[in-house]
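Step one of this worksheet: look at the structure below.
The other protein chains are all here in position, but one chain of the complex has been omitted.
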Amino acid sequence: MSIQKAFLFLLAVAIALGALVADAPEATAQPATAQPAAGQPVQLHVVPSDGPRGGVTVNPTIDPDRNLHGDRVESHGKGMALLFWVFAAASIGGALFVVTRRNLIAAVMGMVGSFLGIAAVYMMLYAHFLAVVQMLVYAGAIMVLFVFVIMILNRPEDEPVAPTGHVGQVVGGIAILYLLFRLGMLLAHVHVPASAQLAPPPMQLPGGEVADWGTVKAVGSDLFSGGLFPFEAISILLLISVVGAIAIAKPLKDDDGEDADLGEDLATAASGAPHTDGGHA
Amino acid sequence: MGDLVFDIGYGHFLVLAAVLFVIGMAGVLIRRNALIILMSVELMLNAANMTLLAFSRMWGDLSAHTFALIVIAVAAAEAAVGLAIVVAVFRGRRNVDVDRLTALRH
Partner (left out) sequence: MDPQSAAAFVTADPHFAGLPLLAWIPLLPLLGAFINLVFGRWLSRGTVQAIAIAAVAAACGLVVYLVFFPLYDAFRNGQGGVGIEQQVYTWIEVGSFKAQLAFRLDTLSSVMVLIITFVGTWIHIYSTGYMSHEPRYAAYFGYLNLFMGAMLILVLGSSLPVMFIGWEGVGLCSFLLIGFWYENDAYATAGRKAFVVNRIGDFCFLLGMFLLFWATKDIASSDASGVVRGSLDFATLKLPQAGAAFVQPFWGGERLAAAAGILLFIGASGKSAQIPLYVWLPDAMAGPTPVSALIHAATMVTAGVYMICRMSFLFSASTTALIVVSTIGLLTALAAAFMAFAQTDLKKVLAYSTVSQLGFMFVAAGTGNWTAAIFHLMTHAFFKACLFLGAGSVMHGMEHGGSHTPGDITTMGGLKKHMPITRITFLISCLAIAGIFPFSGFFSKDDILGGAFHAHPPGWPDLYGKFLWVGLSVAALGTAVYMWRLYFLVFESKERTKEAEGAHESPASMTSALVVLATFATVIGLIGAPALRSIKLPGFTHSLAAWLAPSVTHQWHEGTPIEGEAPSAKDVAACANVEEEQGACTMDSGAAGVCMGEEHHLACEPASDLGTAGLLGGALGIGLLGIFIAWRLYRNGPSPTVAKLTAEHGPLHGAYEASKHKLWVDEFYDLSIVRGFKALARGLFEIVDRFIIDTVAVNGAAFVVGIFARISRWFQNGSVQRYLAGLIVGAAAVFFITDCHHKATFDYEFLTGGQLHLRAEPGAGIVGSQAVLSWDLDGDGVADRDPKNPNKPLSGMDLTVPAGDVGAKVTLWIEDPIARETTRVTRTIEMPEPTVGSAAPRPPSPTPAPSPPPAAPATGFSRGGN
(Lines give C-alpha, C1' and ligand atoms only; values in the text may rest on other atoms or scores of the structure.)
Protein backbone atom coordinates (compact mmCIF):
# COMPACT_ATOMS: atom_id res chain seq x y z
CA MET A 1 0.00 0.00 0.00
CA SER A 2 2.89 2.32 0.51
CA ILE A 3 3.43 2.73 -3.18
CA GLN A 4 -0.12 3.81 -3.70
CA LYS A 5 0.11 6.30 -0.92
CA ALA A 6 3.34 7.65 -2.28
CA PHE A 7 1.75 7.89 -5.70
CA LEU A 8 -1.29 9.71 -4.42
CA PHE A 9 0.87 12.02 -2.40
CA LEU A 10 3.06 12.79 -5.34
CA LEU A 11 -0.02 13.41 -7.42
CA ALA A 12 -1.36 15.90 -4.93
CA VAL A 13 1.96 17.66 -4.64
CA ALA A 14 2.26 17.84 -8.40
CA ILE A 15 -1.15 19.33 -8.78
CA ALA A 16 -0.45 21.95 -6.20
CA LEU A 17 2.96 22.70 -7.60
CA GLY A 18 1.64 22.90 -11.09
CA ALA A 19 -1.03 25.29 -10.02
CA LEU A 20 1.54 27.47 -8.31
CA VAL A 21 3.87 27.50 -11.27
CA ALA A 22 1.06 28.16 -13.66
CA ASP A 23 -0.15 31.06 -11.68
CA ALA A 24 3.21 32.65 -11.20
CA PRO A 25 3.80 34.31 -14.58
CA GLU A 26 0.24 35.31 -15.02
CA ALA A 27 0.25 37.18 -11.80
CA THR A 28 2.27 39.93 -13.41
CA ALA A 29 0.36 39.97 -16.62
CA GLN A 30 -1.80 42.94 -17.31
CA PRO A 31 -5.45 42.34 -17.40
CA ALA A 32 -7.01 43.02 -20.71
CA THR A 33 -7.59 46.68 -21.15
CA ALA A 34 -9.45 46.84 -24.32
CA GLN A 35 -12.47 44.71 -24.51
CA PRO A 36 -13.41 44.94 -28.11
CA ALA A 37 -16.87 44.44 -29.30
CA ALA A 38 -17.86 40.94 -29.91
CA GLY A 39 -19.64 41.79 -33.08
CA GLN A 40 -18.32 42.03 -36.59
CA PRO A 41 -15.94 39.09 -36.47
CA VAL A 42 -13.64 38.95 -39.41
CA GLN A 43 -13.43 35.61 -41.02
CA LEU A 44 -9.81 34.76 -40.81
CA HIS A 45 -9.74 31.21 -41.90
CA VAL A 46 -12.40 29.36 -43.66
CA VAL A 47 -12.13 25.70 -43.23
CA PRO A 48 -12.54 24.00 -46.56
CA SER A 49 -15.85 22.49 -47.24
CA ASP A 50 -14.52 18.96 -47.04
CA GLY A 51 -12.91 19.71 -43.74
CA PRO A 52 -14.54 19.91 -40.33
CA ARG A 53 -18.02 21.19 -40.44
CA GLY A 54 -19.18 24.49 -39.19
CA GLY A 55 -17.64 27.84 -39.67
CA VAL A 56 -15.18 28.58 -36.99
CA THR A 57 -14.65 32.22 -36.77
CA VAL A 58 -12.09 34.15 -34.91
CA ASN A 59 -12.33 37.71 -34.01
CA PRO A 60 -8.91 39.04 -34.96
CA THR A 61 -9.19 41.98 -32.78
CA ILE A 62 -9.35 39.84 -29.73
CA ASP A 63 -6.10 39.04 -28.08
CA PRO A 64 -5.59 35.46 -28.99
CA ASP A 65 -4.45 34.67 -25.48
CA ARG A 66 -7.64 35.86 -23.92
CA ASN A 67 -11.15 34.61 -24.22
CA LEU A 68 -14.39 36.43 -24.43
CA HIS A 69 -14.30 37.15 -20.78
CA GLY A 70 -10.78 38.37 -20.76
CA ASP A 71 -9.33 35.29 -19.01
CA ARG A 72 -6.03 33.99 -20.16
CA VAL A 73 -6.54 30.88 -22.17
CA GLU A 74 -3.04 30.35 -23.35
CA SER A 75 -1.56 26.96 -22.77
CA HIS A 76 1.96 27.86 -23.56
CA GLY A 77 4.82 28.62 -21.38
CA LYS A 78 6.97 26.88 -18.88
CA GLY A 79 4.26 26.69 -16.27
CA MET A 80 1.91 24.96 -18.58
CA ALA A 81 4.69 22.66 -19.69
CA LEU A 82 5.31 21.69 -16.11
CA LEU A 83 1.63 21.08 -15.56
CA PHE A 84 1.50 18.92 -18.64
CA TRP A 85 4.36 16.80 -17.47
CA VAL A 86 2.89 16.45 -14.03
CA PHE A 87 -0.47 15.32 -15.28
CA ALA A 88 1.02 13.14 -17.94
CA ALA A 89 3.11 11.50 -15.27
CA ALA A 90 0.04 11.11 -13.11
CA SER A 91 -1.99 9.47 -15.83
CA ILE A 92 0.82 7.20 -16.97
CA GLY A 93 1.72 6.30 -13.42
CA GLY A 94 -1.88 5.51 -12.64
CA ALA A 95 -2.15 3.42 -15.73
CA LEU A 96 0.97 1.49 -14.80
CA PHE A 97 -0.55 1.02 -11.38
CA VAL A 98 -3.60 -0.52 -12.95
CA VAL A 99 -1.69 -3.06 -14.89
CA THR A 100 0.82 -3.97 -12.27
CA ARG A 101 -1.00 -4.02 -8.94
CA ARG A 102 -2.10 -7.28 -7.51
CA ASN A 103 -4.55 -5.67 -5.17
CA LEU A 104 -7.65 -4.74 -7.01
CA ILE A 105 -8.49 -1.75 -4.86
CA ALA A 106 -5.00 -0.39 -5.47
CA ALA A 107 -5.57 -0.86 -9.16
CA VAL A 108 -8.82 1.02 -9.02
CA MET A 109 -7.19 3.83 -7.12
CA GLY A 110 -4.46 4.01 -9.71
CA MET A 111 -7.18 4.14 -12.30
CA VAL A 112 -8.84 7.04 -10.53
CA GLY A 113 -5.55 8.87 -10.40
CA SER A 114 -4.98 8.22 -14.05
CA PHE A 115 -8.43 9.51 -14.91
CA LEU A 116 -7.85 12.65 -12.93
CA GLY A 117 -4.64 13.26 -14.77
CA ILE A 118 -6.35 12.63 -18.05
CA ALA A 119 -9.10 15.06 -17.12
CA ALA A 120 -6.49 17.67 -16.45
CA VAL A 121 -4.93 17.02 -19.81
CA TYR A 122 -8.37 17.47 -21.35
CA MET A 123 -8.48 20.87 -19.74
CA MET A 124 -5.24 21.78 -21.43
CA LEU A 125 -6.86 20.85 -24.69
CA TYR A 126 -9.63 23.34 -24.01
CA ALA A 127 -12.11 20.49 -23.46
CA HIS A 128 -13.49 21.85 -20.26
CA PHE A 129 -16.81 20.16 -20.43
CA LEU A 130 -15.36 16.78 -21.24
CA ALA A 131 -12.82 17.11 -18.48
CA VAL A 132 -15.66 17.54 -16.03
CA VAL A 133 -17.60 14.67 -17.57
CA GLN A 134 -14.51 12.54 -17.34
CA MET A 135 -14.21 13.16 -13.69
CA LEU A 136 -17.88 12.70 -12.99
CA VAL A 137 -18.55 9.69 -15.12
CA TYR A 138 -15.29 7.85 -15.02
CA ALA A 139 -13.61 8.74 -11.80
CA GLY A 140 -16.95 8.98 -10.12
CA ALA A 141 -19.53 6.59 -11.43
CA ILE A 142 -17.68 3.88 -13.30
CA MET A 143 -14.92 3.49 -10.80
CA VAL A 144 -17.44 3.28 -7.97
CA LEU A 145 -19.10 0.52 -9.90
CA PHE A 146 -15.78 -1.24 -10.16
CA VAL A 147 -15.18 -0.87 -6.48
CA PHE A 148 -18.53 -2.39 -5.74
CA VAL A 149 -17.86 -5.39 -7.91
CA ILE A 150 -14.45 -5.78 -6.37
CA MET A 151 -16.04 -5.78 -2.98
CA ILE A 152 -18.43 -8.47 -4.10
CA LEU A 153 -15.66 -10.63 -5.40
CA ASN A 154 -13.00 -9.62 -2.93
CA ARG A 155 -10.53 -11.98 -4.29
CA PRO A 156 -6.92 -11.01 -4.76
CA GLU A 157 -5.30 -12.65 -7.66
CA ASP A 158 -3.10 -15.60 -6.97
CA GLU A 159 -0.79 -14.66 -9.75
CA PRO A 160 -1.51 -11.43 -11.51
CA VAL A 161 0.19 -12.39 -14.72
CA ALA A 162 -0.72 -15.62 -16.41
CA PRO A 163 2.01 -18.15 -15.67
CA THR A 164 1.67 -19.79 -19.04
CA GLY A 165 1.73 -18.60 -22.58
CA HIS A 166 5.05 -16.81 -22.44
CA VAL A 167 5.52 -17.05 -26.16
CA GLY A 168 2.30 -15.19 -26.73
CA GLN A 169 3.23 -12.57 -24.19
CA VAL A 170 6.65 -12.04 -25.67
CA VAL A 171 5.26 -11.77 -29.20
CA GLY A 172 2.47 -9.53 -28.00
CA GLY A 173 4.94 -7.42 -26.05
CA ILE A 174 7.15 -6.98 -29.05
CA ALA A 175 4.13 -6.07 -31.13
CA ILE A 176 3.03 -3.57 -28.49
CA LEU A 177 6.42 -1.95 -28.34
CA TYR A 178 6.54 -1.69 -32.09
CA LEU A 179 3.07 -0.19 -32.13
CA LEU A 180 4.10 2.28 -29.46
CA PHE A 181 7.13 3.21 -31.45
CA ARG A 182 5.25 3.70 -34.65
CA LEU A 183 2.30 5.47 -33.10
CA GLY A 184 4.54 7.72 -31.09
CA MET A 185 6.65 8.62 -34.07
CA LEU A 186 3.60 9.26 -36.15
CA LEU A 187 1.78 11.29 -33.56
CA ALA A 188 4.77 13.25 -32.36
CA HIS A 189 5.29 14.69 -35.77
CA VAL A 190 1.83 15.35 -37.02
CA HIS A 191 1.52 18.18 -39.42
CA VAL A 192 0.06 20.95 -37.35
CA PRO A 193 -1.87 23.67 -39.06
CA ALA A 194 -0.78 27.13 -38.21
CA SER A 195 -4.10 28.12 -36.77
CA ALA A 196 -3.74 25.46 -34.12
CA GLN A 197 -0.93 27.45 -32.58
CA LEU A 198 -3.37 30.13 -31.68
CA ALA A 199 -5.73 30.05 -28.82
CA PRO A 200 -8.96 28.41 -29.89
CA PRO A 201 -11.29 31.00 -31.26
CA PRO A 202 -14.67 31.62 -29.74
CA MET A 203 -17.39 29.93 -31.59
CA GLN A 204 -20.20 31.49 -33.47
CA LEU A 205 -23.27 29.64 -32.36
CA PRO A 206 -26.37 29.27 -34.49
CA GLY A 207 -28.38 31.64 -32.39
CA GLY A 208 -25.95 34.43 -33.09
CA GLU A 209 -24.27 33.95 -29.77
CA VAL A 210 -20.57 33.60 -29.36
CA ALA A 211 -19.24 31.01 -26.97
CA ASP A 212 -15.78 30.00 -25.88
CA TRP A 213 -14.25 26.89 -27.36
CA GLY A 214 -15.02 23.69 -25.54
CA THR A 215 -17.43 25.15 -23.07
CA VAL A 216 -20.71 23.51 -22.21
CA LYS A 217 -22.51 25.94 -24.40
CA ALA A 218 -20.35 25.30 -27.41
CA VAL A 219 -20.32 21.53 -27.01
CA GLY A 220 -24.01 21.45 -26.30
CA SER A 221 -24.72 23.49 -29.38
CA ASP A 222 -22.74 21.04 -31.46
CA LEU A 223 -24.19 18.01 -29.72
CA PHE A 224 -27.77 19.03 -30.18
CA SER A 225 -27.46 20.28 -33.71
CA GLY A 226 -25.39 17.82 -35.67
CA GLY A 227 -25.06 15.08 -33.09
CA LEU A 228 -28.65 14.74 -32.12
CA PHE A 229 -29.16 11.35 -33.61
CA PRO A 230 -26.05 9.77 -32.05
CA PHE A 231 -27.09 11.34 -28.78
CA GLU A 232 -30.47 9.68 -28.91
CA ALA A 233 -28.95 6.44 -30.08
CA ILE A 234 -26.51 6.45 -27.21
CA SER A 235 -29.28 7.00 -24.75
CA ILE A 236 -31.05 3.92 -26.08
CA LEU A 237 -27.77 2.03 -25.88
CA LEU A 238 -27.40 3.00 -22.26
CA LEU A 239 -30.90 1.83 -21.54
CA ILE A 240 -30.26 -1.46 -23.24
CA SER A 241 -27.01 -1.94 -21.41
CA VAL A 242 -28.63 -1.26 -18.07
CA VAL A 243 -31.35 -3.77 -18.80
CA GLY A 244 -28.79 -6.18 -20.10
CA ALA A 245 -26.58 -5.80 -17.11
CA ILE A 246 -29.46 -6.52 -14.81
CA ALA A 247 -30.49 -9.52 -16.86
CA ILE A 248 -27.00 -10.92 -16.90
CA ALA A 249 -26.13 -10.34 -13.30
CA LYS A 250 -29.48 -11.43 -11.94
CA PRO A 251 -29.13 -14.73 -10.09
CA LEU A 252 -30.82 -17.61 -11.80
CA LYS A 253 -33.88 -19.01 -10.12
CA ASP A 254 -32.56 -22.49 -9.75
CA ASP A 255 -29.15 -21.86 -8.25
CA ASP A 256 -30.14 -20.70 -4.85
CA GLY A 257 -27.13 -22.34 -3.33
CA GLU A 258 -24.84 -20.28 -5.47
CA ASP A 259 -26.85 -17.27 -4.61
CA ALA A 260 -26.50 -17.99 -0.94
CA ASP A 261 -22.80 -18.26 -1.47
CA LEU A 262 -22.74 -14.96 -3.21
CA GLY A 263 -24.75 -13.45 -0.42
CA GLU A 264 -22.23 -14.78 1.97
CA ASP A 265 -19.47 -13.31 -0.09
CA LEU A 266 -21.27 -10.04 -0.08
CA ALA A 267 -21.63 -10.21 3.64
CA THR A 268 -18.00 -10.93 4.22
CA ALA A 269 -17.03 -8.26 1.78
CA ALA A 270 -19.22 -5.74 3.50
CA SER A 271 -17.99 -6.65 6.94
CA GLY A 272 -14.45 -6.30 5.73
CA ALA A 273 -13.50 -9.63 7.18
CA PRO A 274 -10.83 -11.50 5.31
CA HIS A 275 -12.48 -13.76 2.87
CA THR A 276 -11.78 -17.41 3.30
CA ASP A 277 -12.68 -19.66 0.53
CA GLY A 278 -12.50 -23.12 1.86
CA GLY A 279 -14.08 -24.92 -1.01
CA HIS A 280 -12.38 -23.38 -3.94
CA ALA A 281 -8.89 -22.38 -2.92
CA MET B 1 15.94 19.13 -25.64
CA GLY B 2 14.67 22.23 -24.06
CA ASP B 3 12.17 22.61 -26.82
CA LEU B 4 10.90 19.17 -26.23
CA VAL B 5 10.37 19.79 -22.55
CA PHE B 6 9.03 23.31 -22.54
CA ASP B 7 7.29 23.69 -25.85
CA ILE B 8 4.27 21.53 -25.39
CA GLY B 9 2.92 20.82 -28.84
CA TYR B 10 0.20 18.55 -30.07
CA GLY B 11 2.70 15.79 -30.41
CA HIS B 12 3.04 15.67 -26.67
CA PHE B 13 -0.62 15.08 -26.14
CA LEU B 14 -0.80 12.52 -28.86
CA VAL B 15 2.19 10.61 -27.68
CA LEU B 16 0.78 10.66 -24.17
CA ALA B 17 -2.39 9.17 -25.57
CA ALA B 18 -0.41 6.54 -27.42
CA VAL B 19 1.48 5.63 -24.27
CA LEU B 20 -1.73 5.31 -22.30
CA PHE B 21 -3.27 3.24 -25.04
CA VAL B 22 -0.34 0.88 -25.12
CA ILE B 23 -0.32 0.52 -21.36
CA GLY B 24 -3.97 -0.38 -21.49
CA MET B 25 -3.29 -2.82 -24.24
CA ALA B 26 -0.54 -4.45 -22.26
CA GLY B 27 -2.85 -4.67 -19.30
CA VAL B 28 -5.45 -6.45 -21.36
CA LEU B 29 -2.86 -8.75 -22.69
CA ILE B 30 -1.07 -9.86 -19.58
CA ARG B 31 -3.47 -9.62 -16.67
CA ARG B 32 -5.60 -12.55 -15.72
CA ASN B 33 -8.24 -10.79 -13.70
CA ALA B 34 -11.26 -9.87 -15.73
CA LEU B 35 -11.77 -6.69 -13.72
CA ILE B 36 -8.30 -5.44 -14.46
CA ILE B 37 -8.85 -6.22 -18.08
CA LEU B 38 -12.03 -4.19 -18.06
CA MET B 39 -10.18 -1.30 -16.48
CA SER B 40 -7.44 -1.54 -19.04
CA VAL B 41 -10.05 -1.35 -21.74
CA GLU B 42 -11.35 1.82 -20.14
CA LEU B 43 -7.84 3.15 -20.21
CA MET B 44 -7.54 2.47 -23.89
CA LEU B 45 -10.83 4.21 -24.51
CA ASN B 46 -9.58 7.24 -22.63
CA ALA B 47 -6.45 7.30 -24.67
CA ALA B 48 -8.51 7.27 -27.80
CA ASN B 49 -10.59 10.08 -26.39
CA MET B 50 -7.52 12.09 -25.71
CA THR B 51 -6.40 11.70 -29.28
CA LEU B 52 -9.81 12.79 -30.44
CA LEU B 53 -9.70 15.91 -28.32
CA ALA B 54 -6.18 16.79 -29.38
CA PHE B 55 -7.11 16.60 -33.01
CA SER B 56 -10.30 18.48 -32.31
CA ARG B 57 -8.27 21.28 -30.88
CA MET B 58 -5.79 21.05 -33.68
CA TRP B 59 -8.31 21.35 -36.44
CA GLY B 60 -10.66 23.60 -34.55
CA ASP B 61 -13.57 21.24 -34.87
CA LEU B 62 -15.87 20.81 -31.93
CA SER B 63 -17.68 17.77 -33.26
CA ALA B 64 -14.91 15.60 -31.86
CA HIS B 65 -16.09 16.64 -28.43
CA THR B 66 -19.47 15.24 -29.23
CA PHE B 67 -17.81 12.11 -30.39
CA ALA B 68 -15.76 11.82 -27.23
CA LEU B 69 -18.90 12.26 -25.19
CA ILE B 70 -20.48 9.36 -27.02
CA VAL B 71 -17.38 7.29 -26.44
CA ILE B 72 -17.68 7.95 -22.72
CA ALA B 73 -21.28 6.88 -22.77
CA VAL B 74 -20.44 3.72 -24.64
CA ALA B 75 -17.63 3.05 -22.19
CA ALA B 76 -20.07 3.38 -19.34
CA ALA B 77 -22.45 0.98 -20.98
CA GLU B 78 -19.63 -1.42 -21.68
CA ALA B 79 -18.47 -1.24 -18.10
CA ALA B 80 -21.96 -1.96 -16.84
CA VAL B 81 -22.45 -4.98 -19.04
CA GLY B 82 -18.88 -6.15 -18.56
CA LEU B 83 -19.14 -6.02 -14.82
CA ALA B 84 -22.47 -7.80 -14.93
CA ILE B 85 -20.81 -10.56 -16.94
CA VAL B 86 -17.98 -10.71 -14.45
CA VAL B 87 -20.43 -11.12 -11.63
CA ALA B 88 -22.36 -13.79 -13.48
CA VAL B 89 -19.18 -15.66 -14.32
CA PHE B 90 -17.99 -15.39 -10.79
CA ARG B 91 -21.22 -16.82 -9.55
CA GLY B 92 -20.84 -19.82 -11.78
CA ARG B 93 -17.14 -20.44 -11.47
CA ARG B 94 -15.96 -18.80 -8.32
CA ASN B 95 -13.19 -17.02 -10.11
CA VAL B 96 -12.72 -14.49 -12.82
CA ASP B 97 -9.41 -15.58 -14.24
CA VAL B 98 -9.61 -15.28 -17.97
CA ASP B 99 -7.10 -18.13 -18.21
CA ARG B 100 -9.69 -20.43 -16.86
CA LEU B 101 -12.51 -19.00 -18.90
CA THR B 102 -11.61 -21.02 -21.92
CA ALA B 103 -15.05 -22.17 -22.91
CA LEU B 104 -14.54 -20.47 -26.26
CA ARG B 105 -12.21 -23.28 -27.14
CA HIS B 106 -15.04 -25.75 -27.37
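Letters are used for the chains, namely A and B, taken in the order the chains are written, and counting of residues starts over at 1 for each.
Assume contacts are C-beta pairs under 8 Å (C-beta built on N, C-alpha and C of every residue); 3 or more make two chains touch, one makes a residue touch a chain.
Quantities reported herein were computed from a predicted structural model and do not represent experimental measurements.
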{"item": "Residue among A:A175, A:L228 or A:A247 touching the omitted chain", "value": "A:A175"}
{"item": "Option from B:L29, B:A47, B:L62 or B:V86 whose C-beta touches the chain left out", "value": "B:L29"}
{"item": "Chain B residues touching the omitted chain (full complex)", "value": "3, 7-9, 25, 28-30, 37, 98-99, 101-106"}
{"item": "Touching residues (missing chain, whole complex) on chain A", "value": "44-45, 47-48, 51, 76-77, 162, 165, 167-169, 171-172, 174-176, 178-179, 182, 185-186, 188-195, 197"}
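We adopt the following convention: only the chains that are shown with their structure count from here on.
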{"item": "Residues of chain B defined as touching chain A within the complex", "value": "5-27, 29-33, 35-36, 38-40, 42-43, 46, 49-51, 53-54, 56-63, 65-70, 72-81, 83-88, 90-92, 94-97, 99"}
{"item": "Residues of chain A defined as touching chain B within the complex", "value": "47, 51-54, 56, 75-76, 78, 80-81, 84-85, 88, 91-92, 95-96, 98-99, 104, 107-108, 111, 114-115, 118, 121-122, 124-127, 129-130, 133-134, 137-138, 141-142, 145-146, 149-150, 152-153, 155, 157, 159-162, 164, 169, 172-173, 176, 179-180, 183-184, 187-190, 192-193, 195-196, 200-201, 203, 213-214, 218-219, 222-223, 226-227, 230-231, 234-235, 237-238, 240-242, 244-249, 251, 255, 258-259, 261-262, 277, 279-280"}
